[in-house]
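One structure below.
Only one protein chain is missing from this complex, and each of the others stays in its spot.
Chain IDs A, B and C follow the sequence of writing; residue 1 opens each chain.
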Amino acid sequence: MVKKFNQLAYSNLDDFVYGSCPNPVTTKSGMVIGGGTVYPEINFTLPGMDINDTTIKKACTIYSNIIDGVLKRAAELYAPGVLVEFETVPDFTENPKYGIEVNRILLNSMKEASEKYGLKSAIRTTPNDLREFSRPPIMRHGKYWDTMLELFEQCAKDGSDFISIESTGGKEIHDGALVKADIRTAIFALGVLGVTDMEFLWKHLVGIAKANNCYPAGDSACGFANTAMVLAEKGFIPHVFAAVIRVAAVPRGLVAFEQGCVGPGKDCAYEGPYIKAITGLPIGMEGKSAAGAHLSPIGNIAAALADTWSNESIQQVKLLSEMAPVVAMEQLIYDCRLMNAATKKGQQVMFRDLLVDSDAALDVQAYVLRPDVVMRISAELVKTQDNFLRTKIAAKLTVQELKKAINEGIVKSDRRDMKWLDKMDKAIDSIPDDAGEFYEQMKSELDMTKFIPSEYGLK
Amino acid sequence: MVKKFNQLAYSNLDDFVYGSCPNPVTTKSGMVIGGGTVYPEINFTLPGMDINDTTIKKACTIYSNIIDGVLKRAAELYAPGVLVEFETVPDFTENPKYGIEVNRILLNSMKEASEKYGLKSAIRTTPNDLREFSRPPIMRHGKYWDTMLELFEQCAKDGSDFISIESTGGKEIHDGALVKADIRTAIFALGVLGVTDMEFLWKHLVGIAKANNCYPAGDSACGFANTAMVLAEKGFIPHVFAAVIRVAAVPRGLVAFEQGCVGPGKDCAYEGPYIKAITGLPIGMEGKSAAGAHLSPIGNIAAALADTWSNESIQQVKLLSEMAPVVAMEQLIYDCRLMNAATKKGQQVMFRDLLVDSDAALDVQAYVLRPDVVMRISAELVKTQDNFLRTKIAAKLTVQELKKAINEGIVKSDRRDMKWLDKMDKAIDSIPDDAGEFYEQMKSELDMTKFIPSEYGLK
Amino acid sequence: MATLNDVSQCVLDGELDEVKALVQQLIDAGIDPITIINDGLIAGMNIVAPLFKSGEMFVPEVMESADTMNEGMKLLKPLITDGDIPSKGKIIIGTVNGDLHDIGKNLLIMMMESRGYTVVDLGVDIKEEAFVAAVKEHKPDIVGMSSLLTTTMMKMDSTIKQLTKEGLRDQIKIIIGGAPITQEFAEDIGADGYSEDASTAVELCDRMMTA
Partner (left out) sequence: MATLNDVSQCVLDGELDEVKALVQQLIDAGIDPITIINDGLIAGMNIVAPLFKSGEMFVPEVMESADTMNEGMKLLKPLITDGDIPSKGKIIIGTVNGDLHDIGKNLLIMMMESRGYTVVDLGVDIKEEAFVAAVKEHKPDIVGMSSLLTTTMMKMDSTIKQLTKEGLRDQIKIIIGGAPITQEFAEDIGADGYSEDASTAVELCDRMMTA
């Protein structure tokens, strides 16, 4: 049974704020995510090393050191709870036994920390999307699919609270669209391929989660919209293009929730605020806290609606004080303390608006995360249930919002931005409202060596 | 001419806030520190390497890469200005030509960034206190003294905006007192030795600064109070002891301002809020932003009164996104944006109080940085001009404040804290009000192989 | 009549539809094809490169310029013998084993090609043996490796070792790059060069080819 989202979860902009949402979710340890408190979500990864049967022991020791270090610091700083994310690098999904072992190490240390310090914690397990290892990608069967599902299933069985993925359906086409700043092809990748794959993939993942007393949490358009953001930060593509991609990625992300995800949304899914507005479910977010993983123009505004606050990823390397993940843990906790202090005083809306004011006028990518903009565009998106059409509308509305904002001078822009917005506007208008029709149009333009239509149920 | 501070610079707690102060200072590039805006203060250091004539070229290239990287990112994020701190590691003071060369590289890149991006910046040059290289330390002459002054002078001549130092007079005695948690000896080290050395040292430094169109900025009790904090964070000494040391270090720090310093106080001088209350001059501070350099229980509250906001120090190592100093720059800018956004809306007092509420109840070291506590204790300190007596009073008042706060349950405490506070209380009461008399008492207890009384004008 | 300058400008502006006509005019006017390539098409890309480096041009614009150049080339290639097509050198590039990131690599290739290098793209997830085989087959001047994951960067080390073992190391220069890579790491594993982005990578190769 697929959920339908045909109205906003909020009627009042003042209720739309970090830390709480209409449909919170409770972890096994009793953390209520979206229940009023913003929790830190800590991520980490290995330092430069090879993974194989001889090095895996060392890798496990490193993971074990990391988790013990961050939980100890969390306890020392009286964190109300910690969400741990284990996002695998490919070796740990390709060899599920590696991923399963590390997941168990983490679960075990979390249990110990609960006994030793009384620290609450929960874990989100995020296997990487292995399917893209076939080029062109095989999305619906084959060894990568099987292996990946094996990891999901065993981790869910072993006690993970949440499962997530940053799925990549359509990315094989989207990558090229990005560097060419080609919005038509990008919308095809997101709104036709991405959406279709999400339906297929999440139906399976929700099934696995439900069968194993685990929550399906959410997906991220990271490979699409964050890649765009990174490219824009490097000055490679226009910021306005990245901003439009961000919002155009919302309908794709929504599919996971239609299929049954309950949140928290993935930390790096900066499209999260839209998801929260539409579903009323909690979201993970990351901003300045994640600068060690990617620079961004949305350091503060990203927190405005966050229910968990993440650092995205950091290697286990030594800084002058401590290992980098411990440093990240400390910074997350202080950021969360500040937000939660405001909530305690009933000043959360005021604080949210400061987070917004900090960034919204300085970059178009920040601008599209303004709670009022989010509400306005989301209100239009729920009017149709066709996720392809939603994608097109999302892009169109974002172009319009940005043109207006730039014309009114309420957001900083590059002298080249208007030209690109016009270009996108025209291109979007050339897209038909029907996905099938659009596919027919696109067929001649697509690089058929890069993708397999049947993997998306296309002919 | 020595300045006297016999009254508080503030009469109203609501004026006592980050970003502004009664006596702001303007840099060569026109940044007004303490004039309403909190500026980021960026620090950095070399990755693990040897420094000698063959490697110095490489070191210079690294510094050059660092400064170019951080200024570029600051411009991209529209920083209103950047304060750069060049705090030398010993090789760059011992070989002043190295330090001078790097300082010029930094100045030069700052000039380039101004031309290229229109970015305002200023530099604080902080040679390390070389005198402790003699054991026992020779404080008033000799090759280390000469070399150190050479570096100060040339950097001031070359165009540095500010000079600072983290001086170490008395530390040779204080170190032992710290690990023994011996408050009597600590007060001797801070209030007799530290104070005397500060007078001597800063008279010279203020002279150098004035002669070279440069500002004397301020000192830090880092070697005393931050060492205490680090030891307390490791669980080695009681947090209450570290809290008392922090406040007991205020009179020592004040000496630099009596001698003519104009701020901004040193970033790592967490005693800064007291200095600001008493002198009305701007201060640098650091908190969660500096977690890469040291963990702390004062991540947010440290910002409550900051005029520059610093990261303390970070090596040039690669994180997943960028080099660590660039990451630090980004985080500082976002923290500053948030504070400045509140000021713009007239909500700075409210925001200050959130920063305070975040930490003040969770650790005694945070508690003593509460603006009201700072004002209350400072009001007592200005009643005497005797810096030794001030030191004793500072310790005594802090013990009393903490006892009261713990008894009232408004700050978290360890079950062992009261015992230690009582112990300190008694020890402080045993200290006479006269420095000379105290020295006579201490003579028998001091390890005379560790320090040379005449270097402090003592017999 | 069209000038060489017009061709350069046309490349700079990425005017794909107009380049053919302009180049044809010059051909018809009897201008030496090699001159048209060097002083028209490539000269245009030589203006593009610094503009890209300084952030004044976006990648899609650079790509349009490169496409425009290639479109012009199509007319000129039949007029010259293969050996005459000026190439600064031959490069093979791939993303190492276990790593699928290729946006950076692809940009690099685009920049290299547009600056006059002949590039063989090996693709992603390239094993040590595949690099070795490619060196044997293509006899490149330079081998480039890309890695974006901390867990795959050590493959650069093993690939270099493999190339050394096969006695191929001396015949090539090796350059590496990607987010986790540093100059220091490059030195550690004995690569000849590192560069943090596509623009400086071209400069790096230029230095290597003239050294």
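FYI, contacts are C-beta pairs under 8 Å (C-beta built on N, C-alpha and C of every residue); 3 or more make two chains touch, one makes a residue touch a chain.
Keep in mind that what you see is a predicted model, and the values were worked out from it rather than measured.
For the chain excluded from display, the touched partners among the shown chains of the whole complex are A, B.
One of B:Val32, B:Val89 or B:Ile138 touches the chain omitted from the figure, and that residue is B:Val89.
Of the listed residues B:Pro47, B:Pro80 or B:Gly142, the one in contact with the hidden chain in the full complex is B:Pro47. Residue in contact with the omitted chain (choice from B:Pro22, B:Gly235, B:Gly436 or B:Gly457): B:Gly235. Only one of A:Leu8, A:Val32 or A:Leu320 touches the chain withheld from this view, namely A:Leu320. Touching residues on subunit A toward the chain that is not drawn are 47, 318, 320-321. What subunit B contributes to its contact with the hidden chain is residues 45-51, 89-91, 132-133, 135, 175, 178-182, 227, 231, 234-238, 315, 416.
To be clear about the criterion, only the chains that are shown with their structure count from here on.
For the pair subunit A and subunit B, the distance between C-alpha centroids works out to 40 Å. Rounded to whole angstrom units, the spacing between the C-alpha centres of subunit A and subunit C is 34. Subunit B and subunit C have Cα centroids separated by 51 Å. Touching of two or more other chains is recorded for residues 320-321 of subunit B. For subunit C, the set of residues touching two or more other chains reads 150, 180.
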